[in-house]
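The structure follows.
Here the complex is missing a single protein chain, while all its other protein chains stay put.
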Amino acid sequence: MKNRNHVSKIGSSHIFKIIENALTDIPMFSLLQENGCLHAEVSDCEINKNTAAKILQTMHYIRILDERMVAAQRQGRISFYLACTGEEAAIIGSAAALLPQDMIMSQYREQGALAYRGFSTQEFMDQLFSNQRELNKGRQMPIHYGSKALNFMTISSPLGTQIPQASGYAYGQKMAGEPAVTICYFGEGAASEGDFHGGLNMAAVLNCPVIFFCRNNGYAISTPSEEQFAGDGIASRGIGYGVKTIRVDGNDALAVYVATLKAREIALQKQSPVLIEAMTYRLAAHSTSDDPSSYRPKEEESLWKHRDPIVRFSNWMKQKGWLDETAIANFTEHTKEQVLAALKEAENVAISGIDEIIEDVYDTPPWHLKQQLSDLKTHIAKYPKHYPRTSGRL
Amino acid sequence: MKNRNHVSKIGSSHIFKIIENALTDIPMFSLLQENGCLHAEVSDCEINKNTAAKILQTMHYIRILDERMVAAQRQGRISFYLACTGEEAAIIGSAAALLPQDMIMSQYREQGALAYRGFSTQEFMDQLFSNQRELNKGRQMPIHYGSKALNFMTISSPLGTQIPQASGYAYGQKMAGEPAVTICYFGEGAASEGDFHGGLNMAAVLNCPVIFFCRNNGYAISTPSEEQFAGDGIASRGIGYGVKTIRVDGNDALAVYVATLKAREIALQKQSPVLIEAMTYRLAAHSTSDDPSSYRPKEEESLWKHRDPIVRFSNWMKQKGWLDETAIANFTEHTKEQVLAALKEAENVAISGIDEIIEDVYDTPPWHLKQQLSDLKTHIAKYPKHYPRTSGRL
Amino acid sequence: MAAMNMLQAVNHALVLAMEENERVMVLGEDVGHFGGVFRATSNLQQTFGKARCFNTPITEQGIIGFATGLAAQGSTPVAEIQFADYIFPAFDQIINETAKFRYRSGGQFSCGSLTIRTPFGGGIAGGHYHSQSPEAFFAHIPGIKVVIPSNPYQAKGLLLASIRDDNPVLFMEPKRLYRASVGEVPEGDYELELGKAKIIKKGTDITLVAWGAQVEIIEKAAVMAEEQGISCEIIDLVCILPWDAEKVCRSVCNTGRLLINHEAPETAGFAAEITTKVQQECFLNLESPICRVCGLDTPFPFAHEKEYMPDHLKTFEAIIRTVNF
Partner (left out) sequence: MAAMNMLQAVNHALVLAMEENERVMVLGEDVGHFGGVFRATSNLQQTFGKARCFNTPITEQGIIGFATGLAAQGSTPVAEIQFADYIFPAFDQIINETAKFRYRSGGQFSCGSLTIRTPFGGGIAGGHYHSQSPEAFFAHIPGIKVVIPSNPYQAKGLLLASIRDDNPVLFMEPKRLYRASVGEVPEGDYELELGKAKIIKKGTDITLVAWGAQVEIIEKAAVMAEEQGISCEIIDLVCILPWDAEKVCRSVCNTGRLLINHEAPETAGFAAEITTKVQQECFLNLESPICRVCGLDTPFPFAHEKEYMPDHLKTFEAIIRTVNF
């Protein structure tokens, strides 16, 4: 046992002073101006052409997917969808800075990260239509993606729960000696949950190689961020936890990429957490169940439409001489067709057979679940017309 | 609907920079040197002689009570006790800065605040012996005091739960137009709970006149504060919430008093929360169930014994010419006798009658509780010897 | 009287309560200007101001802690938890704080004025996290009341009674009925007594018990059973804690048979409590085992929702089995 002194590093002052709001100025890191030009102070940046092209392409891909699926929901073809419009740079720019062995734990608006990892259009569609090919077996609502092969943890709806889980996952990676980190995405609203507090504090104390990536998009459903917190955002909380922190312009894919690259390096080398707050705007409705027109003016949205991260990044690519407009046009064209084809295919695939209803609750079904399944099958067999989606395959 | 821009107050920077640990230096406010002399920079201070004398007297009172009751627990007269030795200045200095209409919500180590409010020795003893005179009817373990008359909320054991409650209580005071605040005490360990996060954030957003008073005493049972958090303490979390914050030397009763006075003024005038972190040391064992010798060296304790807040404050009083040593000696003598007498009296008072077992679960007992009580009484009547504490009074 | 749906009925009750008592305050995620994700709190902020109807940050534990303190102070908070699936972060506040507040203080302090509203239940393609029916968890918490309306008339009268009741009440709203259930509701003030079940239909062969949205399921099954010549007595339990054991037992003593239907998983669901009490009180009257028709012991599945639900056909089959025992 050693003597310790928990106040040894704390200075003292004999003049009364109160620490007021926003004592710490945490500016956001940005590289691109709104027009896509590099800021004057910036000379060069650490990204190669292929990566940049893949970021841009994935941003286009997600925009198309989102638009198509919002429409599909309106047509009644799927029950629910949730778009990430306006936030593509934050999501895809950060995902691009990771390696495939890094675990992604997301909130629900990070389909761009999944697409960047290589989730196929058909896989998206199978999830959205909850059919039997879906990797999660259609057990959750649309948009709750998950892919073991791509190290993308299956999404769950309760807000903030993935945050302490990410700390634990990263601790496990460290203990296993894996050269990998975990990234954990969440919104500024979710950051109000107690799980945020527990997760960040534990990661800091236990030195977990995890990147906490907060998308501060100004809204949590209808609640504006000033009714969510009174501080200047989420970044300033990092100080309190002793967590290294970065604030970044979330509509600047380049800055997000660079910031996440550094964060990953620090997380891995110092085996310590890093918090990134990306300042962005939820241009989309919260989800297809929401209509933002009752809580924010159209002009506010237009302001941010002019800050479209895809346009900004394209302009920069163009200036770099890296933009292949024909390739993009072809890709867009092709993607639209591909999405439609995959959608049509997915909607015609059956849902899982009824046996699946009790699988995976436990490693093997205990007696009561077996009994319940057998009763259920007898029942369905008696009323096949009433359970048309499963009765054909008992 | 107005246009809003949640990033308008955030600057930007084009040079990558990471916010490192302990960016913000939050020194602790102190007025008295360890020897009790005012620090050179300090000229005068806002305390009158009566208040100072009452603080000192209460500190002595609590020291005596704690010592006696730890001994009583060792003798097997009560089942449990929990002392605040070493933290008297933090607790009593802050309580002295409040008005009687202010609500106190405490953790469990703040008996000094209750004593300052005027809780009688007999009331302490009745609680510790859980007898039928006890204000909470003996329903909880020893030390779970509560007094409606003194605006001291009944203590509950789960850590941190009182924090969001305090925010809500204070909001109610504000809505009712009461010229009062709520003070909420907790340890640096409890500050790890999710309820801390929810409570502080809500208070900040909803402008609640509440003082969050954290006793950072270096330990949570056996867990040293460096395994509790990686930041520099609890004060730095205030910034993240946009809560006005003060760090104070918790062994300096004068500084604590002055800081709490200011905090109260701000909370009330600005209708906003204030966070105070008092740096102190838990000289006592965690409770009578604990033995700190297995997790910290005696020398560490001695270091802090030399920082005894009672000695320090006495010395200052002496220099002020305010110390009446005879009065203190008499008070000590008298208190010891009084504690012993009250103890003896309390231990001879019966516990509540058995009817009380179902009262106060609801405003009036529903059918099932009435049935359970009547069955219980029939049973006790059949085996009176087995339930000697209640069978005599069915 | 006016025809309204359950959301409107809830909203009316809130308006009346806020008009009557300025200490009534409504808080929760998105309940402010927006009026809540289901619009149950529409226009309250506009009418009563931001201080009395306000958005909170997304922290269910914070919301219930805050509301508990607010109630202890003397206000009458009506806190909304956006979905019952999200009430669990507040479980500690509810079980360890709210429910024990008065008891532990010997009656000195109370948060009895608190009401917690939350939409629950399946049937809306909500999957794991927008479908759960957690009433049984709360039934095991002495110190709170648990109330579940099954139509707009009940919703308004029970909500007013819950807000005015001097005990913390968990008011669970079957969201499948929010717009689906429409009925005549008095425009003025009225209360329905808490703790009372309602006999919807008299019958002689079997008693059927359910609550919330499942009441219409047992009604539908009863119609099928009557066609087979089986006379069903139908009881809407309305309150889960305390529950109206007397009325249920009296009915079962007459019919000799009991079936309970709930959406929550079968194991340790509230049907078990009803069964246990009834077999104790009506042992000699029972002509067949008490029967449960419940959700499966799995998370609430999305694609298999239809198969998962304890629907009218499963109920009908169980009635036949029970009567033919």
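By written order: A, B and C. Residues from 1 in each chain.
Everything below uses one rule, namely that a contact is a pair of C-beta atoms (placed from the backbone, for glycine too) under 8 Å apart; a residue touches a chain by one contact, two chains touch by 3 or more.
Quick caveat: nothing in here was measured; it's all calculated off a predicted structure.
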Chains still shown that are in contact with the chain withheld from the display: A, B, C
Per the touch definition above, residue among C:Ala67, C:Ile200, C:Ala264 or C:Val293 touching the missing chain: C:Ala264
Identified contact with the non-displayed chain, of A:Glu88, A:Asp195, A:Asp249 or A:Glu277: A:Asp195
Selected residue (touches chain absent from view) among A:Ile18, A:Cys37 or A:Leu135: A:Leu135
Residue in contact with the excluded chain [from B:Ser156, B:Thr182, B:Asn217 or B:Ser236]: B:Ser156
For chain B, the residues touching the chain missing from this view: 79-80, 130-131, 137-141, 144, 156-160, 189-190, 192-195, 220-223, 227-229, 289-290, 294-295, 351-352, 354, 356-358, 361, 368-369, 372-373, 376, 379-380, 382-383, 386-387, 389-390
Interface with the unshown chain - residue positions in chain A: 103, 105, 134-140, 144, 146-148, 153-154, 156, 158, 161, 163-173, 175-176, 182, 194-195, 197-199, 201-202, 205-206, 359-363, 366-368
Touching residues (missing chain, whole complex) on chain C: 61, 85, 88-89, 91-92, 95-96, 99-100, 103-104, 128-129, 136-137, 139-140, 142-143, 241, 264-265, 267-273, 275-276, 279-280, 283, 286, 288-292, 296-299, 325
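Note that in this section only the chains that are shown with their structure count from here on.
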Distance from the mean Cα position of chain B to that of chain A, given in whole angstrom: 42
Computed distance of Cα centres, chain C from chain A, in Å: 35
Touching two or more other chains - residue numbers and ranges from chain C: 54, 57, 59, 61-62, 89
Residues within chain A bordering two or more other chains: 192-195, 227-229, 295
